[in-house]
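Removed from the display is one protein chain of the complex; every other protein chain stays in position.
Moving on, here comes chain A:
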């Protein structure tokens, strides 16, 4: 096939498909051999409720180039290179003439083939700034979802969304609604693109645009997802950001707040600790759950002992404080006990569970201030933890030596700095 001769029509054919079906919500690159299967499936399946038919566009040689059904567009991997080249040249030409509709059409085509083409994203931003219309900004949110459908980790697409939201914040009455929808989008994408750092970063970024009520709602809503994806550490980080923002909001905005608020935060933290423990016992050996516990305990301890979390100062003077602290420590020691049993058949998961529980204890030893930690250290000897670590994971003995030595030094950081 003569690529160059054919290429002249490729871009306009592609743009026509996009124009004729604005509801396309998913794009994928398909190897020619897979089209046979797709056509086979299409023949046998009942037409969908929308009554949509399968649109196939072939080259002069009869090879499938584009395949569109139920608003899912498949593009043959064979046409990607000529199509990209043509779209890029057309975009560069349009950038020179400055014709807005052409810039938008050609950049769209180029970005649906190569999502990391930064200059094409920029061309769109320039047009958006010139037009200065809320509806055009909102359309970008729809367009970039289409890019994310085939490139869920695309940094440019996520960053473009943030740029749009920053541009319309303050001018748009539905911002809270948009933030909620963004959060839902991340969850949807995270479902099929596991441990997607870019997507979760975007969700954490949204927190600063949320009201306290929204943060509380998000915390509640993301719990089920987190429980079903216990290995996705990013989701737990997102929950931590929500919790910290709730904590901060309460402290800054309500100086003379009634203690009922404080009780509510206390309860929130307690519930998270209980929930995390339940997950730890249900899903054996999951690192993300133990790391989440380190965070929860760190703030729990700070709030009991030093009040550095910024909670109302009268909290520090609670008479039951030491008692509560003792109960907390005993509870964590029990957890260690139940998680450090390695069955004889030596399953990896149980070894991991024992390892994480022991490093969690080292973390606690390090985090509990010296004055209160004495009793705790008495109950929990580091040499026992070291023995447990070496039993559970002898491969990493050099790491355990270092961590135990570090945990044994008190106020190490203070001395060094």
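By our rule, a residue touches a chain if its C-beta (ideal position, glycine included) is under 8 Å from a C-beta of that chain, and two chains touch if they have at least 3 such contacts; residues count from 1.
Criterion: contacts and distances are computed from a predicted model.
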| item | value |
| --- | --- |
| The complex's invisible chain, by UniProt name, from "Ribosome biogenesis protein NSA2 homolog", "AP complex subunit sigma", "Ribonuclease P protein subunit p30-like" or "Geranylgeranyl transferase type-2 subunit beta" | "Geranylgeranyl transferase type-2 subunit beta" |
| Sole residue of A:36, A:81 or A:263 that reaches the chain not shown, by the stated touch rule | A:81 |
| Touch with the omitted chain, as defined above, among A:42, A:92, A:172 or A:284 | A:92 |
| Contact residue for the chain not shown (choose from A:244, A:268 or A:284) | A:244 |
| Full-complex contact with the absent chain, from A:14, A:35 or A:117 | A:117 |
| Footprint left on chain A by the chain that the document does not show | 77, 80-81, 84-85, 92, 113-114, 116-119, 122, 125, 159, 162-163, 166, 195, 197, 200-201, 204-205, 207, 231-234, 237, 241, 244, 286-288, 291, 294-295, 298-299, 359, 393, 395-396, 398-399, 402-403, 406, 412-413, 416-417 |
